[in-house]
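Before we start, here is the structure in question, set down as structure tokens.
Moving on, here comes subunit A:
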Amino acid sequence: ASVKPAVVYDIGGKFDKSFNEGVFHGAEKFKSDTGIDFRDFEVTNDAQREQALRKFARDGFNPIVAVGFGQAQPLEKVAAEFPNTHFTIIDSVVDKPNVQSITFREEQGSFLVGLLASKASKDGKVGFVGGMDIPLIRKFGCGYVQGAKYANPKADVYQNMTGTTGAAWRDPVKGGELARSQIDRGAEVIYAAAGATGLGVLRAAADGGKLGIGVDSNQDGLFPGKILTSMLKHVDVATYKTFMDAKDGTWKPGSQVLGLKEDGVGYSYDDYNKALITPEMKAAADAAAKDIIDGKIQVHDYMSDSKCPE
Partner candidate 1 sequence: MLTGLASDTALILASSLRLAVPLIFACIAGLWSERSGVVDIGLEGKMLVAAFASAVVAYQVDSAWAGLAAGILASVALGLVHGFAVIDQRGNQIVSGAAINLVAAGLTALLGNAWYGEGGRTPQLDSVASRFHEIPWPGEASLGAIPVLGPFYSNLLAGHVVLTYLAILLVPLTSFVLYRTRFGLRLRATGENPAAVDTAGISVRGLRYAGVVICGVLCGFAGTYLSVAQAASFLPSMTAGKGFIALAALVFSKWRPWPALFTCLLFGFLDAISIRLQGAVIPGVGEVPVQAIQALPYLLTVILLAGFVGRAIPPKASGIPYVKER
Partner candidate 2 sequence: MPVAAAIELEGIDKSFGAVHANRNVTLSVAAGSIHGIVGENGAGKSTLMSILYGFYEADAGEIRVGGTPVKIGSSRQAIAHGIGMVHQHFMLVDTLSVLDNVMLGAEGGALVARGAAAIRVKLAELGRAYGLVVDPDALVGDLGVGLQQRVEILKALVRGATILILDEPTAVLTPPEADQLFGMLDTLRREGKTVIFITHKLREIMHITDRVSVMRRGEIVLTTETAATSPAQLADAMVGRRVLLTVAKGPATPGPVRLEARGLTVLGSNGVALVDDVSFTLRAGEITGLAGVAGNGQSELLEALAGIRPIAAGEILIDGKVVPATSHNPKAIRTLGLAHVPEDRHRMGLIMPFEAAESAILGIHTDPAFGRGPWLSRKSIIADLARKMAGYDIRPPNPRLKTANFSGGNQQKIVLAREMERDPGIVLAGQPTRGVDIGAIEFIHSRLVALRDAGKAVLVVSVELDEIMALADQILVMCGGRLTGARTPPPDAANDERFVGDLGLLMAGVTEQAA
């Protein structure tokens, strides 16, 4: 089938060093593998989401990837208008016959990096710096805390959110200060789930002789030897697969929840951090991953009840 893929990013923008960027990388990979070009658009206000989706659909683009939970409402409308166009929404669920919904179990990946952080620290003092204070980010934090406590029940997790507006994704200075304050209190490993703000967090950790943990894509190479690992959220894979499936005619609507089992989330282990993750740590993480997949460990999802078990 001839595919004409398109992507509509969320307000954070294509280069948010986070999931929008992951989608972009997946689409780029598809382009370089197949030679099929794609179109994309960054929305700047709420009304443009619907506008962009409709415009792409009308211009015959198919499939169209909508990034971010903010697109759910507009997609619901536009998907109904264009029943023959295939849509994939990431991070939210839209129940329509021509929509594929992909969500991730970020709490599971965060659990694993929490476990690693706890193990990498001497006395279980670790930190978490979130971007904007929204449920999704609390979900990351909650999984992280559970992992850290799983590895060391006495673990101490410092949690900070950078802000309450969109600017919180783009404030590395504040991120850096938050990280420093956690370091001052004794944190040895800091997990940044904060878009570009995370760069400041990781840098502060590196400068302070501590370890950072990246998010979404593999950020281990940013400060080699100073980043313990990255919590991987394979939006790139999901995007690539959507485009590929569409190309091969195997694209299917419906809802997918990608967790550890589906290899939707995970942690990075490569040349950059081999020296930081001892075999013992790796074994513990892999064992926990297996237990999660087998259901022996239940990682609580903050989104399910807006609460995080203490």
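Quick note on selection: all candidates are chains of the complex that A comes from, given by their letters.
Definition applied: a contact is a pair of C-beta atoms (placed from the backbone, for glycine too) under 8 Å apart; a residue touches a chain by one contact, two chains touch by 3 or more; residues count from 1.
Since the model is a prediction, treat every value here as computed from it, not as a measurement.
Student: Which candidate touches subunit A in this complex: 1 or 2?
Tutor: 1
Student: Going by the contact rule at the top, pick out the subunit A residues touching candidate 1 in the complex.
Tutor: 13-16, 42, 133, 158-161, 163-164, 167, 170-174, 176-178, 180-181, 184, 196, 199-200, 203, 222
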